[in-house]
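Next up is a structure, given as structure tokens.
One protein chain is absent from this view; the other protein chains keep their places.
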Amino acid sequence: MRWLIVLLLAIGWATGASAVDLEGEALARYHELNAELRCLICQNRSIAESDAPLAQDLRAVVAGQIAAGRSDAEIKQYLVDRYGEWVLYDPPLNANTIILWAGPFVLLALGLLVVFVIMRRRRDSADTAPAVDRERLSRLLDAEAQRGAADDDDSSREHS
Amino acid sequence: MRWRLVIPVVVVLMLIVLLGYGLTRRPDVLPSALIDKPAPQFDLPTLASDRERIRTADLKGKVTLVNVWASWCVACRAEHALITEISRRTGVPVVGLNYKDTKEGALRWLGRYGNPFAVVAFDRSGEVGIDWGVAAVPETFVVDRQGTIRYKVVGAITRDEMNDTLVPTLERLKASGS
Partner (left out) sequence: MIPEIGHFALILALGLATIQTVVPLYGFARSRTDCLAVAAPAAIGQFAMLGIAFAALAFAFYGNDFSVAYVAANSNTHLPWFYRIAAVWGAHEGSLLLWMTLLSCWSLAVAAASRTLPREVASCVLAVMGAVSVGFLLFTLFTSNPFTRQFPPPAEGRDLNPLLQDPGLVIHPPMLYMGYVGFCVAFAFAITALLTGRVDSAWTRWTRPWTTAAWVFLTIGVTLGSWWAYNELGWGGWWFWDPVENASFMPWLVGTALIHSLAVTEKRGIFKSWTVLLAISAFALSLLGTFLVRSGVLISVHAFATDPARGVYILAFFAIVIGGSLLLYAIRAPQFEAGTEPVAALSREGLLLLNNIFLVVAAAGVLLGTLYPILADSLGMGRISVGPPYFNKVFIPLTAPLVLLMGAAAVMAWKRTRAEVLRSRLWVPLLIAIGLGVAMPLLTVGAGALAAIAGCVLGCWAIATALEDVVRRCRGRRIMLPRNVLGMALAHVGVGVFVIGISLVSGFGGEHDVRLAPGESASMAGYDFTFLGTRHVEGPNFVAEVGDFVVRKDGEQIAELYPSKRRYNASGQTMTESGIDVGFWRDLYVSLGEPLSGDAWSVRIYHRPFIRWIWGGAFLSAFGGLLALSDKRYRRRARAGKAVASDRPRKTAYA
């Protein structure tokens, strides 16, 4: 994402007296890091979004460390050492957060698997005669109900 | 009953247990990241005199209470009497860390309410506060003989907290000799 923010800053460039003494990529990093760090005493805000004195101090820490040539990871670690992982809005991938990061995608994979099974199974079962009477009965009922639905649908759409 | 139709009710039960647990905790009270870690390095002038300095090394060799305070902090005023009482009851010296304050304001505050501190470090810029993981004043740290932080109170100390945890912790550390 960083390259993206660099680019957008290159476009929307501001020339006023900056509140911090950073330029170019360093300034982009400053904004990006601030947005990822939690203001500890605010109600759920990043330090970029707070006027609280602590947020101002932490912004100064971030600016100072960027100016001193520290990497993003080093700056984050510096704050984690003092305030705990609570300070990170972007929780790092580790054993504690594997469920968090993998969960949605595992769920999506499961969902897509179900879709795949449904599309396969339903076609198969449509080809073979159902063995159970009850199933056949309900299928007939369903089919009848759908004929009505399909009919009025056809009246609204032209299948080319 | 088909087993996959039971999944939703199982998920919701787990959710309810989780939320029930959530109700028992205080989301706004944070444990310190510094518990069982060495006290952060600092080297600050004392409030009393610019020439005197106090350093991390000065905390070693005895159990100490480090109280972060400021004259502009209302809650610090509220716990002031308790700090005095803890120091008197346990004999543990209290090191003040005066945080983002003015020298005049801090001295006036001590003059008005009494000085419970053995020594006060003067952190004008708040940099040492950040090293100590201070989010808001007051905060109080228990530091053992080795200079390791063993306990932390966020916000003003209450009488219950003093009697139930703080004083026993200090007594235990004093007695353990480690």
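For reference, chains read A and B in written order, and residue numbers begin at 1 within each chain.
Following the convention adopted for this analysis, a contact is a pair of C-beta atoms (placed from the backbone, for glycine too) under 8 Å apart; a residue touches a chain by one contact, two chains touch by 3 or more.
Since we're looking at a predicted model, the values are computed, not measured.
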Sites on chain B contacted by the missing partner chain, in the whole complex: 1-2, 5-6, 8-9, 12-13, 15-16, 18-23, 25, 27-28, 30-31
Sites on chain A contacted by the missing partner chain, in the whole complex: 4, 7-20, 31, 35-36, 38, 42-46, 48-49, 51, 84-91, 96-97, 99-101, 103-105, 107-108, 111-112, 114-115, 118-119, 122-123, 125-126, 130, 134-135, 138-139, 142-146, 148-153, 155-160
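Here, only the chains that are shown with their structure count from here on.
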Computed distance of Cα centres, chain B from chain A, in Å: 36
Of chain A, residues touching chain B in the complex: 40-41, 53-54, 57-58, 61, 80-84, 86
Chain B - residues contacting chain A, complex: 30-34, 40, 100, 126, 130-133, 135-136
